[in-house]
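In this view, the complex is presented without one of its protein chains, the others remaining in place.
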Amino acid sequence: MRADAILETRGVTVRFGGVTALENVDFRLDNGELRCLIGPNGAGKSTFFKCLTGLLVPSEGSIYLQGEDFTGAHPHAIARRGVGIKTQVPSVMNTLSASENIWLSARQAQTSREANRTTEEVLQRLELQDIATDEVATLAHGKRQLVELGIVMAGRPSLVLLDEPAAGLTGEEVERMVSVIHELNRDAALVIVEHDMHFVRSIAQAVTVFHQGRVLTEAPVEAVMADPSVRDVYLGKRA
Amino acid sequence: MDFAAVVVMEICYAIAVLVLISTGLAVIFGMMRVINLAHGEFLTLGGYAAIMSNQAGLNIYLSILVAAPLAAAIFGFLVERLIVRFLYGRLINTMLATWGLSLAMIGGFSMIFGNTTTGITTPISGFAVGKYQISGYNLFVIAIAALVIGGVYLILKISRAGLVARGAMQNPEMAQAFGYNTSRVYMFTFVAGSALAGLAGGVMAPLVGINPAAGAAYIAKAFITVISGGTAVISGTLASAGLFGFVSQTFTFLATPVVGEIALLFAAVVLLRLLPTGITGRFLKDKV
Partner (left out) sequence: MLREASLSAIIGLILMLVAPFVFDDIYTLTVLVIYGLLALSLGFIWGFGGILCFGQAAFFGLGAYAFAIASINFAEPWAAALIALIVPALFAAALGAMLFYGRLSDVYLAVVTLVATLILFKFMNSTAGSAYKIGNARLGGYNGIPGFDTLTLPWDRSEYLIDESLYYFCALILLAAFLGLRWLLTAPFGRILVGIRENELRAELVGYDVRLIKTLAFAIGGMLAGMAGMLFANWAEIVTPNLFSLSQSAEVIIWVIVGGAGSLLGPIVGAFALGALKFFLGQQTLVDNLFVLGSLLVLAVLFLPRGIVPTIALLFKGRRKGIRKKGARRTSRRRVRHAR
């Protein structure tokens, strides 16, 4: 494995009972890279995402973060290694304020004073200052998504994993999300699971296509969109 | 040889008692995901009903097998309508409310019956196996436990009412769409579980004295038997009652009854530690 791979998996396989959800996935991501995982429903991309976050332990295979074996590590250990994670459903601390949510994330690896500063900075970058003291339970869905990205940002990650960040957002909010993702990409490599091909085109240079638990292909986004086998997969024909 | 027969008898008896005292709770928990922490006091209520009606001149078997479950069923009906039905789907709150009910019932019993222990004599005399004496009533308890578990099995598995109940519990909206009144189904289930508790209390009354706080002796055992068994009413109860009955009786033989009880509780804690997902998963699947 080369030293500049921030994330690498080898032969990752997940079985639920008799069903193989993920089979022998080899994947690598370079420092600073931004990659989208696409594929139809049930293709295994979410299962793969869960393996990367530590929420699911693969039946076989290994996962390396910056060359170190993290297979079977707990989510908190993975997060401490500089991995920021956003799950599909906004996962925030509901009765706390937006700034408290962000502060708790910052405080994990920083002193309280530093965390205060980081919180201010993140609120500013995401333009959330005016809702900083609002209880997040009272915020609209789009704002909650942003707060969660703020949580991710505050941890100063070198790798960010996002599961369907554009789901349920309005057109305007999607644009905002695209710019936030590019902002995150300045300091971190990203893996983004996404359905929406339009969204994928606007952010990614390279995509990995999952199909039936395997990696179907890995190529630049334009090439993938032109690939007839990928189109077949999306239209439901057998690849 | 005789000794072996006695040991087997005793183990069967221990299992039967666990089955008997847990089934009512298991029905309510398994079907409704409600943990009735006043279950022990429902048993006590059955015990008092049996003793009172017997003293009033009713035949002993009628007192145990009819009066006791009937009294508990009526009380269960009131409890369901007045308390439990407002708390469905909120497991912890139901536990707290029924715990309060449990304390209130203990207090109520001592106000009505006084803080003394009453009892009735066993209607069946013992017999000898070799040089050991065996209580005939213990055999009666085993038989009743077998009948109870068999009866619940038949009702759930075969009868239409059981089918409706199982369907309503698994998918209330669907059952409602089919025109079944799920609120009524919950009510009947709770009443049935209460009746089973009352029956158990009646059957146990000749063996143990009844006093206001007598339920405490049952609740923990019934509670952990049911929780460890999981939500499958019949197989769960049988499996955990079998295991715990065996463990507690074995340790009772090897040491003292207290050690047996402690061993039972210990086995439960270890079991829950080893098998948290199998049972826990069921909780979280339907509830969020």
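We just call them A and B in the order they show up, numbering each chain from 1.
Heads up, the rule we're going with is that a contact is a pair of C-beta atoms (placed from the backbone, for glycine too) under 8 Å apart; a residue touches a chain by one contact, two chains touch by 3 or more.
What you see is a predicted model, and the numbers here were worked out from it, not measured in a lab.
Within the whole complex, the absent chain has one touching residue among A:A79, A:I131 or A:V221, and that is A:A79. Considering the whole complex, the residue from B:A67, B:I106, B:L156 or B:I210 that touches the absent chain is B:I106.
By the touch definition given at the top, subunit B reaches the unshown chain through residues 35, 83, 86-87, 90-93, 95-97, 99-108, 110-111, 216, 220, 223-224, 227, 256, 258, 261-262, 265-266, 268-269, 272-273, 276, 279-280, 283-284, 287-288. Interface residues of subunit A facing the missing partner chain: 53, 74-76, 79-80, 85, 87, 91-96, 100-101, 103-105, 107-109, 112, 135, 137-138, 151, 155.
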